[in-house]
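Have a look at this one.
Excerpt of the complex: some chains, original placement.
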Amino acid sequence: MASIVELLTLNNPVFKSYVFWTGVLVLKMLFMSVLTAMQRFKTKTFANPEDLLSPKLKVKFDDPNVERVRRAHRNDLENIVPFLIIGLLYTLTNPSAFLAINLFRAVGIARIVHTLVYAVVVIPQPARALSFFVAAGATVYMAFQVMVTAAF
Amino acid sequence: MASIVELLTLNNPVFKSYVFWTGVLVLKMLFMSVLTAMQRFKTKTFANPEDLLSPKLKVKFDDPNVERVRRAHRNDLENIVPFLIIGLLYTLTNPSAFLAINLFRAVGIARIVHTLVYAVVVIPQPARALSFFVAAGATVYMAFQVMVTAAF
């Protein structure tokens, strides 16, 4: 393991790429709240009595458009968050720059595509499954490398 | 970018503030499980057959008090977790201490207020919306700075 001083600096292209994609993916994840709010107002689907815009409305939990965006958001929590943590530790294992940067790119682009085909314009399968597996596969590979590096 | 040795130390007031608020917000998030359990026992709403306290009870998924706390908890996952990751990288961009410390304070206080007005004592809107936007706005700003710092 190289010294942390050389690894955790923007002079290290792997760390630079990790930082860039973390910024992009956090912004993307936070944008899911905007998408959810847009669907809630469009379909007048609010989950709390204090959110109702008119006394005639009632709380509603089963609008398919709202629930679709919420499932996409939850899928981000399940997949992007583990990547963000493991990506940092993977950077500390001093991997090949070429491989690491392309893994980060693959996860970043695949998770943006996942959101687009799931919650923006619904595209038939296997669009969503493919984008899911690209990101999950890259994250599993990195987590495995991290675990093995620390185990021996 | 200053050296990691000067940034990731409690002598750096920005990192010290980040560490403090991370501790506070993680404790706050874990406390949501206590709040959920309290509501589950109070309303006898259990989601698993093996959790039922008496053979007369049945699993239930729609108690409004339990669901309210669960929504607040999920909102924490969607907003606090991205902040915790981006706050660390933002610290590494060597920001103005005054700005960074006040951003961390804003997120920390806003998310505590969010929980109070959502899941402890329900306060009419826009209390929850405001606390949500303060924290989300600060996190978006930091994520944008992180992304831009790494992009050039």
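Just so it is clear, A and B label the chains in written order, and each chain counts residues from 1 on its own.
One rule holds for everything that comes next: a residue touches a chain if its C-beta (ideal position, glycine included) is under 8 Å from a C-beta of that chain, and two chains touch if they have at least 3 such contacts.
None of these values were measured; they are calculated from a predicted model.
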In total, how many copies belong to the whole complex of which 2 are placed?
3
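One rule holds in what follows: only the chains that are shown with their structure count from here on.
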Could you report, rounded to a multiple of 5°, the rotation needed to superpose chain A's C-alpha atoms on chain B?
120
Where the CA atoms of chain A average out and where those of chain B average out, how many Å apart are those spots?
17
State the interface residues of chain A toward chain B in the complex, per the touch definition above.
4-5, 8-11, 16-17, 19-20, 22-24, 26-27, 29-30, 32-33, 47-48, 50-51, 73-74, 77, 81, 84-85
Across the complex, what residues on chain B touch chain A?
1, 3-5, 8, 67-68, 71, 74, 77-79, 81-82, 85-86, 89, 92, 122-125, 128, 136, 139-140, 143-144, 146-151
